[in-house]
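Supplied in structure tokens, the structure appears directly below.
One protein chain is absent from this view; the other protein chains keep their places.
Should a chain be cited, it is by its letter among A and B, assigned in written order, with residues numbered from 1 in that chain.
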Amino acid sequence: MTAVAQAAAPVPAVDPVEAKARRRRRKAPLGFYCAVGFLVLLVFLAVFADYLGFIRSPLQKVPGGARYKIGPGWTAWWGTDGLSRDVFARCIYGSRTTLQVGIYSTIFGITVGGLLGVLAGYFRGAVDRVVSVIIDCLLALPGLLLAIILISRLGAVKESTTWLNWLDRKWQIVLTLGILATAPLARIVRAQTMALREREFVLAARSLGAKPARVIFREIMPNLIPAILTVAFTGLSILIASEGALAFLGLGVEVPTPTWGKLIDENRAKIDIAWWATLFPCFMLFLTVWSFNIIGDRLSRRFDIRQAGV
Amino acid sequence: MRYFLQRLLQFVIVFFIVTFGVMVLIRMGLNAPGDPARTLLGGAPSDQLIAETTAKYHLDSNYLVQYWFWFWNFIQGDMGYSVQNSLPVFDLIKLRATVTLLLGFYSITFAVLIAVPLAVRQAYKRDSVFDRTASGLTFMFVSVPAIVLAPILTIILIDKNVFSIGDYQITIGGWFPRVGNKVYPWEDPVEHIKNFFVPVLVLTIPLAAVFTRLLRGDMVQTLQADFITLASAKGVSPRRVLWLHGLRNSLFSLLTGVGLQLGGIVGGAIVVETFFDLKGMGAMLVGAILSKDLFTVQSTAAILVACVVTVNLIVDLLYAVLDPRIRHARALA
Partner (left out) sequence: MSDLTQASTRSSGEPLIKLTDVTTHFETPRGLVRAVDGVSLQLERGRALGIVGESGSGKTILSRSIMGLLPPRGTVRGGSITFEGREIGNLDRKAMRTVWGKEMAMIFQDPMTSLNPVMKIGKQIAEPLQIHLGMTKQNAWATAEKLLTDVRIPEAKRRLEQYPHEMSGGMRQRVMIAIAIACGPTALFADEPTTALDVTVQAQILDLLGEQRRDRNMSLVLVTHDLGVVAGHTDEIAVMYGGKLVEKADTKRLFAHMKMPYTEALLHSIPKMADPSHTRLSAIAGRPPDMVNPPKGCRFAPRCQYAVDQCHHEEPPLVAAADDPTHLYACWQPVGSPEHRAARERIDSGAAPAMTAAAGGH
């Protein structure tokens, strides 16, 4: 019997070029798996660095490595820096701080930004206007500028307020980057909430008399997860780059703890004689940012999220 | 017209709120230890200066009053005094603004000049080898922030790298000066280019990548529209269809992109100026923050915010210029 169910329209329902492209996209590309693999490896090394024999301590001096003597090779995989410390080790330990800061600030951004976005999108009216103004203002400040100001002042604030004693540099950075992450997240969540609000299942819940809080938690939030995840990953890449920039500018975490930005800054004076000390941290930063971007991009295509730009 | 006024109002409100917030942030916690004026001025100001400053900016009153006086002075051109540099802040900014503006202008211009032909060609030859390679490359370049690209380009272009292969010696690099001197274009064009080339390149590459991706997406969509088929069916040459009909309709995404990327450009400029030692506003800002020269910080930040918001306003108005439908809708609104 002929297959009558599938009717082809006069202009082929599937433009042949488009179809081929779509097929290619659907297969999870090599890049995605490489990105995930890299990140998993990085996290693993960062978490277990203390127990892995082949990673030296970041402060340990490599004999004979003073003043960048040793280039990349067998003794020190990525060479040594000015104080004969192992560049590779410092990079791995540096990733700890960087990843931590990135993840915590993203969580902050998701919580605060998500909350603001949901409230604005669901309740609309005055709430929406207030939140929108806040978002606009946050976005009017160039990101790095805001971060710089916040960090520099948070130090002073901490000193003058006793109950903020726990707010050491690392947490200041987390807070700052978190605030940076809030605005774009709030915007996306707001847009998604406004769209979801009018969908049938939400209307159904509301018509049954469900209280707003219940509707938000049970119906809307679960559906926000794809959007949040996507923005989170792409946002992480931006936050990590920002952390690098801040460290580079001298506003990063305190002295002994290495982060990639700091490593770049420390060693850039001698970049002509010891390129390895700057290049490898650079590379790590790039690969991490790229990996998060790849994942974020893949997620956005999977969930079909259209963003105007984070 | 009414729309324009609305947007102007928004601009003003946002500017006020943001600069107020910045001021509060900066002046928060000033009261301890010691005199607010002392901390604000930084360095080692004379007692007389402290007294003068406290009086002029009303540093002993609450924040709203302080803001008013700050703002009032600001628009008159009095942006505070930097003890560090022994200069009024306004003069400092004047000295440095050109560099930053040049950086921004160059990077946006070149990024657009690169993105447009690239994206158009990509959209025209969709899914060809060219398209796919270009897409991959642009995606990669989107992920190279300034801090990453600056050292890499320094190694490649600025430092002399001598490779010996057998008897041959290849020298790559050494073409550009190590420390960027802010040579103005009208002083010495060649030196100017040599000094600005690498910094601008660092900013341009990720920007061009972002713009290319934006434009390609928009063009691919536009080219599928009916009116493109009709234009071809009228006998219009593909080049004309592509550029006059296709691109013309896709420029919006590019415009939006410029507006959105502005924050990133400022951040990038800050990093680039610090890395290459270019004496622009970004470097000054960082120096001021590290040395606690807070007056400078506040005013410089205010200027940068004003610039960003202004450009966004212009972008928004340009929409009406580009798209008659929007012009129409706004006129009716």
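Following the convention adopted for this analysis, a contact is a pair of C-beta atoms (placed from the backbone, for glycine too) under 8 Å apart; a residue touches a chain by one contact, two chains touch by 3 or more.
In this text, all values refer to a predicted model and were calculated from it rather than measured experimentally.
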Of B:Thr109, B:Ser237 or B:Thr310, the one touching the omitted chain in the full complex:
B:Ser237
Where the missing chain touches subunit B, by residue
225-227, 229-238, 245, 248-249, 322-325, 328
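Assume only the chains that are shown with their structure count from here on.
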Where the CA atoms of subunit A average out and where those of subunit B average out, how many Å apart are those spots?
22
Touching subunit B in the complex, subunit A uses residues 17, 20-21, 133, 136-137, 139-145, 148-150, 152-153, 156-157, 159-161, 237, 241-242, 244-245, 248-251, 261, 264, 268, 271-272, 275, 278-279, 282-283, 285-286, 289-290, 293-294, 297, 308-309
Within the complex, which stretch of subunit B touches subunit A?
10, 13-15, 17-18, 21-22, 25-26, 28-32, 126-127, 139-140, 142-148, 151-152, 154-155, 159-160, 256-257, 260-267, 270-271, 274-275, 285-286, 289-290, 292, 297, 301, 304-305, 308-309, 312
